[in-house]
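Worksheet: the structure to be examined is printed underneath.
With one protein chain held back, the other chains of the complex are shown just where they sit.
A, B and C label the chains in the order they appear, each numbered from 1.
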Amino acid sequence: MERQSNREGIKGWLNPGRYGLERVAYWLMRLTGLGLLVYFIAHVFETSSIVNGKEAWQKMLELTQTTEGHIILTIVIGMCVFHTANGIRVMLGQGGVGVGKPGRPDYPYKPASLNSRHKLCILASIGLAALAMMYGLAVLFGE
Amino acid sequence: MQESVIMKIHYGTALGAVVLVAIHILFRMTQNFSESLQYESVIANYHFLPYAIMLELILILLSVHGFNGLRVILIELKQGVGYEKAVNYGCIAGIAVLVAYGSRTILMAGFGM
Amino acid sequence: MTDTIEHDLLIVGSGLAGLRAAIQAAKTSSKIKIAVISKLQVMRSHSVSAEGGTAAVLFPEEGDSLESHVYDTVKGSDFLADQDVVERLVREMPSEIYQLEHWGMPWSRRDDGRIGQRKFGGYSFPRAAYAQDKVGFYEMQTLYDTCQKFDNIEFFNEWFVTSIIHDGQRFCGITAIELSSGTFYTIKAKALIIATGGAGRVYSYSTYALSSTPDGLDMAYRAGLALKDMEFVQFHPTGILPSGILITEGARGEGGYLINKDGERFMKKYAPGLMELAPRDIVSRSMMTEMSDGRGFKNETGVDCLKLDLRHLGDNVIKEKLAAIREISMKFSGVDPSNEPIDIRPVCHYMMGGVHTDIDGATEIQGIWAAGEAACNSTHGANRLGANSTSECIVWGKITGELAARYVLDAKTSPFPLHLVAVEEKRIYDGIFRGHGDVNPYEVKQQVTDMMNEKAYVFRNEKDLVDGLKKLRDLKEKAWKHVDDKASEYNTNFTNVMELDSIFRIAEVILVGAIKRKESRGAHARTDYPARDDKNFLHHTLAYYDLKEPILKEHPVTITKYKPVERKY
Partner (left out) sequence: MATITPKLSDEFPLTIASSTNSVTLRISKFNPKTDSTATFVEFKVPVQKWTTVLDIILAVKQHLDPSVAVRYSCRQASCGSCGMKINGKPALACYTKISELNSNVVTVEPMNNFPILRDLAVDFTQFFSTHKKLKPYIIRDDSEVTGDTKEFLQTPKEVEEYLQFSYCIKCGLCNSACPTMATDTSFIGPQALAQAYRYIADNRDNGKKDRLKIIDDSHGIWRCHFAGSCSQVCPKGVDPAMGIQLLRGYLLGFRK
């Protein structure tokens, strides 16, 4: 009989809070990456309407210049800013920058890689994303 | 391809995209946002060769980055020789289709009209 | 019905001794199939808990010498050690330290890049090579990882070995249960190394891992091999309360003080020369005396204790050199040794005795060797010095590994006595697995081990020992033999009861030997015979299995250079 492998499965990707901020960042990075990909594909299709002449373009624009469209665009802005800012952090971290130096750990152990620098960068990425979204809202709905 | 090469491309495309997307968005800010989206100004943009090249670059970079990202998620999700092959080729196909489709727009909008 | 597997060399036990033997055997020949079998996952063996150090002479140019290590060990043993064996240990040890180093052992270093050594009890030179205070753990890891280099070493994780099969002269195989499936196997092989470690869980207050039960010793004993010097049980002075986890002697090696209720370093009364760094038997007795004279503390559990004071070492030394005990005392007792002394009391820690072997680790049956704590080749005599045990495991791991591998290369197979497998199967399945009884075996175990703690502790006397033996035999008669869990997969209820079954036989050997030895020598201190008696008792005790009670014999001590003298520190 097959032994149940007891993998946590995709559930393990959810509930990110239980392992701390870094896990939240991991999860947001995934979500925003996928979200952006979807948006990006849609965006390429959206802009392709331009080849069909002005009318088609205008029609497409109208479709997106709705409240829902604006909300989606705002979310995309947020996703983009978070994904970019956190992406830069992640790239540096994954190259071994700012993850701390090996050394004698003293009980109670505090892993050096989960340091405040990275936590701050994550928070900053989230913060920036929020700011950008507010700015976007202002621009989009402002007129 | 060696996984490290793929992932270096992933990071490279991301870095390239940071710069280019910033420019792309800045272009939206040179004028009032909705004005920038008027047909005429968009077409004008497309006719401006450096901008068109940049768009093409963004297209390639982000397609590669995005679909590789998707590939990563998918092979982490499920394993198996057949499945992983399908994911890999699927993503390559995705990149190809997206780039082709986007390029069509850029070419036609930039030179066709 | 049993399944049968075949191998060339079986190593039962995967502590330091077992793993060192496996590597040596694999190095000796890549042609033989080696199996390391352990009732635990291989690297979870008790050896990972060894803390303080491994003794070896590394700096002769700085004043240390082989003779000094030999003499310290012999004197520490209260002259019961076989001196040729001690010499061998001391001679082989330095290159073993370097060997471990070359395999990746993270020894703590001196500023000049050489291996660091610290003071340990009973030595006249700082001779314990250390790696913080996790020496055993790092050694285990180094050996385990090095084993991965060899493709002819196979690990049997979580296989409980139940018996040794031989034809009276030559080793033939073993029987074992694969825990994950519950399947009973016969494993045929040409050679066996017994490396099943100590059996300190015969006592309820103990530094040992919960898995250190005497089933390994017991299977040798049942197979007709002699157990030697089992009455000598070491009580380590500093077991933390309430758990009994060890606070390494390294803590005193680094300069820690033992203090009594009056804040006095009481060891000045008992061993003015070495103070806290006297051998363990002496320190433990001194502590018991202090406590019974009313100069102890009361731990919050209500138990008498003394205190180990490390505060003057400073936070930094403690963090750097005593990281593990700092963690242990903060975690398990809520005491940061940088700010507060630690509550400690003597605790069962080591068995000098074990399977009787010669200087090569060979037993009385051809094809069977024993190494490590399970063996008694008489390195430690009546009292082991700290840091000498990991040394012994490594040296005799190497020796037996090599000898057994060579033996395998040209051993003939003899006909396999299949009927013995049937007998064993009946013993464990009919006798234990399907045994009847309504007394909770875990309760019985608690009572037996508590009894040992009470009656055969640091100080012993005739009455206690005889009472203990009587209680033991009473408990044995009780209807405790039953296993409630009837599943075959991962049935630790079953193995626990088998372990208890073995506790009865081994505890009996300890008690009977202790009663017979009417003198005080090393760790065996009789209040009714407080002096050492070289005239009548300068000999080893051998115990052979018999259905009724152990048959005791005497065995001579090898004395080469050092005549027994009074032991003073």
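Keep in mind that, in the parts below, a residue touches a chain if its C-beta (ideal position, glycine included) is under 8 Å from a C-beta of that chain, and two chains touch if they have at least 3 such contacts.
Not measured: the values here are computed from a predicted model.
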Task: Which displayed chains the unshown chain touches - done: A, B, C
Open item on the list: Of the residues C:T28, C:T54, C:T73 or C:S108, I need the one that contacts the missing chain.
Closed with: C:S108
Task: Contact partner of the left-out chain, one of C:Y71, C:F332 or C:Y429 - done: C:F332
TODO: Identify the residue among C:S243, C:S338, C:Q366 or C:S414 that touches the chain left out of the display.
DONE: C:S243
- [ ] Kindly state which of the options C:S30, C:T301, C:N316 or C:N339 is in contact with the chain not pictured.
- [x] C:T301
Task: Residues of chain A (touch criterion as defined above) contacting the omitted chain - done: 1, 3-13, 18-20, 22-23, 25-27, 29, 90, 93-97, 99-100, 102-107, 109-114
Task: Hidden partner chain, residues of chain B it touches - done: 2-4, 6-8, 11, 72, 75-79, 84
- [ ] Over the whole complex, note the residues of chain C touching the chain we left out.
- [x] 40-41, 43-46, 48-49, 95-99, 101-104, 106-115, 134, 137-138, 141, 145-146, 148-149, 155, 157, 180, 204-205, 209-211, 241-245, 300-303, 324, 327-328, 331-334, 438-440, 442-444, 446-447, 478-479, 483-485, 487-493, 496
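Definition applied: only the chains that are shown with their structure count from here on.
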TODO: Report, in whole Å, the distance between the mean C-alpha point of chain B and the mean C-alpha point of chain C.
DONE: 66
Open item on the list: Can you pull out the residues of chain C that are in contact with at least two other chains?
Closed with: none
- [ ] Identify all positions of chain B at which a residue touches two or more other chains, and write them in rising order.
- [x] none
Open item on the list: Help me check something: in the complex, which residues belonging to chain B touch chain A?
Closed with: 11, 14-15, 18, 21, 32-34, 37, 39, 42-43, 46, 59, 62-63, 66-67, 69-70, 73, 77, 98, 101-102, 104-105, 108-109, 112-113
Task: In the complex with chain B, residue positions of chain A that touch it - done: 10, 30, 33-34, 36-37, 40-41, 44-45, 47-48, 50-51, 54, 57-58, 61, 65, 80, 84, 87-88, 91, 139-140, 143
Open item on the list: If we count contacts the way the header does, which residues on chain C are in touch with chain A in the complex?
Closed with: 319-320, 323, 326-327, 330-331
